[in-house]
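What follows is a single structure, written as structure tokens, with notes after it.
Note that one protein chain of the assembly has been removed; the remaining protein chains are unaltered in position.
Note that the chains are named A and B in the order they appear, and that numbering of residues resets to 1 at the start of each chain.
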């Protein structure tokens, strides 16, 4: 199919059209609008970098970035530790391993919005009930402070996504030749040594894959944030994605929200490009 | 096999094409000459009863077809309305809340001054929706809020609610209640839902800002800034409710406040309005009928006045043809002036009417009755919060949360909220 073949264009046109209208044009428009006083309907004038200057002075926006960064870092570490742990567990020859895979993965299929509501019930009602029974103050008033809101989001995300990361690690673990492990056993390597010298190096690529996956996911999280804490208390648990939606559709400050969205894009793009760069480098080394 | 595949593709395409019509399909079902009136409104609580009433109207007027969509509860009415207009599927009648929303939809609002209701509406209720001699909305109903208290507990503790006028009176009563917690069988005096930004941010702030704007929504709406002269009074009321509340207040929500703690009689006082009645009734109908009274929130120099206002207005879309606009107006007139309509308004919707011509003895719940009493004696302050710029009420509510959490001092709260008003007003 050459460039001149009508078939080439015919096959390509539906997706090109949709990508153009849904992603490319809005993206370019958005970038331009972020330099105007656009209100969703009309843009009266260019305001230069005013929106950007303003957003770097807005405590709430900066706070949402910082909160998101903390959240992303903690969930990346936790998710990878849990994902690897679960994967190691269910790849052992225990009888329940298929059932466990099914169970651990299950939360992934259900939307973040629904899970957020379920966990809201757990953190508020169930925790305080348990707290009353065992007389623990620490279980009272969850989601009412910034830190319990933070850990609530981390726990929800870890529970939801660990099964997904587990699947990635399983894919790599099952590629490790059994003979290699057996041979090491015969040579008298302890299980710790086997893990450190055989398993770990062979699943290292999985670590890169899932680290970047979880990192960009952590940055983009919205549904869970909305249904679990709704940003509260006082918008202190509001992450960047939600901050942008709020600015746009509750406060109706479209151009300003779009400027935030551009900054958001830059952050996500840097993460993704680092991954591409890192992968390239690793491929060269190998 | 091959045939099957091709058939599948054509089915898919047919589906896509068919899909094109199901977005806008709903309005054209009825017969040619019927006038369809689509009503889009934000008060979900009375949806079922409202639909019943609409059916009665359709029986009397077979040429009219009424379709009601209620959005609210959790979904955001303002957003849904915006989407509805943006998608071109405009309703004929929709609800708007106060002058801020009226301004957003100004180009769509038909003049309603030729309706019967325009003459019957209680004095002052139309001000927020009148502009340049045109009337843009008709009130749903009146609502009022204050401190709802448990009558039996007050009696048991020897407190006469009619003697509570000033802040000091209230403070003393609260201390009395607090000292007798065990005898009264309560956990504490208040349930203060600081989690709900609107409770401190809109309702409570309102009583301290109303004097500043002469109790007029429109003055607040037009004001470019706010002085917050009575912020100290605002503060001590928050402190009082917060100090004597179930803790932590930052996680206490409306449902817990009303249904769990107040209805089950674990606290003595809550700051809420007559809208709690159905919820309390659902939990304990005897208590709802007999056990609740309402007091004004004390404001220096404004003692004994309850904030009463119109939370929602009916608006008619002027983008329809004249016939439809007239049909929409006729329906609204009928709803509030016919005998069937009046019966529904009072007994089924449980509204406090905002129109003349009602037998107010029939108001069914005691809270509404008391509030109506305040209104008819002119012992009311305005609902100026409906004229706050943008989402300023939420903003203040969020600052109150910071204050309670210790993140922000009171002076910072006042300064920051004042600045935000000016910023949002631009």
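The rule we apply is simple: a contact is a pair of C-beta atoms (placed from the backbone, for glycine too) under 8 Å apart; a residue touches a chain by one contact, two chains touch by 3 or more.
FYI, contacts and distances are computed from a predicted model.
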{"item": "The complex's invisible chain, by UniProt name, from \"Raffinose/stachyose/melibiose transport system permease protein\", \"Glycine--tRNA ligase alpha subunit\", \"Transketolase\" or \"Carbon monoxide dehydrogenase\"", "value": "\"Raffinose/stachyose/melibiose transport system permease protein\""}
{"item": "Touch with the omitted chain, as defined above, among A:78, A:143, A:215 or A:257", "value": "A:257"}
{"item": "Interface with the unshown chain - residue positions in chain B", "value": "2, 5-6, 9, 12, 15-16, 19-20, 22-24, 26, 44-45, 69, 71-75, 79-80, 83-84, 86-89, 196, 198, 253-255, 259-260, 264, 275, 279, 282-283"}
{"item": "Contacts of chain A with the absent chain, listed as residue ranges", "value": "1-3, 5, 7-8, 10-12, 14-16, 18-19, 21-27, 29-30, 33, 40-41, 86, 89-90, 92-97, 99-115, 117-119, 121-122, 125-126, 129-130, 133, 159, 164, 167-168, 170-172, 209-210, 213, 219-220, 222-223, 226-227, 240-241, 244-245, 248-249, 254, 257-258, 261-262, 264-265, 268-269, 272-273"}
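Rule of thumb we're sticking to: only the chains that are shown with their structure count from here on.
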{"item": "Whole-Å separation of chain centres (CA-atom averages), chain A against chain B", "value": "38"}
{"item": "Residues of chain A touching chain B in the complex", "value": "124, 140-146, 232-236, 249-252"}
{"item": "In the complex with chain A, residue positions of chain B that touch it", "value": "79, 195, 247-248, 250-251, 390-391, 398-399, 401-402, 405, 407"}
